[in-house]
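See structure below.
The complex appears here without one of its protein chains, the remainder shown in place.
Coming up: subunit A.
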Amino acid sequence: MASEPASAQASDPAAVEPLLRLTDVQAGYGRAALVLRGLSVTVAPSSVVCLVGPNGAGKSTVLKVASGLLTPRAGQVVVDGVDVTGRTPQQLLAAGLSHVPQGHSVFPEMTVAENVLLGAYTVHDRSVIAERADFVTGLFPLVGERWSALAGALSGGQQKQVEFARSLMVRPKVVLLDEPSMGLDPKATGKVFEQVQRMRDAGTAVLLVEQNARRALEAADVGCVLDLGKVHITGPAPTLLADPRLAQLYLGGRPKEVP
């Protein structure tokens, strides 16, 4: 995998100021016990960072904290040098974070065009919107081909492309992807990871959460192994894939519960 430079940057925070940095984040839901217990993770420019770990490790919660859906109880979220801890999803969108949630999230009874253009809901300049629509249809040709179709009528993999295109309409610095391969067949899964790399190559950093750890690490530059609300190991994705202990602990067995 030709991703050594990116991973070297990401694993050495001093080299490049990261686009997204979560520091010692503690977070949980309601009165229940904490899900994240002092989690730290960084995403460097033009890199794909993948969080892997068992069910209940807090993978999705990391993304919810980063995009403002969940306010952390402690810790810091910094986007491109600006502290954005505790801001609303709208403010974080403006700061450069775009979140694609788990499962199907297209607006099924709207056309692909309406879906993609709604991605620029917070943008008001029509010429900018048109320019970005061109950009995303260039990146995801299928989106242009099915422009007038109802989004709900597309296959799962195609819907993911619409979601990716929609999330790029704000030209985010970092895209947060929550289990993009969930519910897809192996072929569509392969395509999704191809598109993740395409987003990275087009200049958008990606923070990815995946159940399908092995497949995701193959597409990522940096891997972080999460367990019990903390990052235990961070390293270049190929290194993690090659580590026999990790393979046995996290990449081998099939998870029993469904999130």
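By our rule, a contact is a pair of C-beta atoms (placed from the backbone, for glycine too) under 8 Å apart; a residue touches a chain by one contact, two chains touch by 3 or more; residues count from 1.
Rule of thumb we're sticking to: contacts and distances are computed from a predicted model.
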Listed names "Phosphoribosylformylglycinamidine synthase subunit PurS", "Dimethyl sulfoxide reductase anchor subunit", "Branched-chain amino acid ABC transporter permease" or "Fe-S cluster assembly protein SufD", matching UniProt entry of the absent chain: "Branched-chain amino acid ABC transporter permease"
Among A:46, A:105 or A:234, the residue in touch with the chain that has been omitted: A:105
Contact with the hidden chain (one of A:28, A:75, A:152 or A:238): A:152
Touch criterion as defined above, residue of A:67, A:158 or A:189 at the omitted chain: A:67
Residue among A:93, A:154 or A:219 touching the omitted chain: A:93
Positions on subunit A where the hidden chain makes contact: 67, 69, 89-90, 93-94, 98-101, 105-110, 114, 118-119, 121-122, 152, 163, 166-167, 170
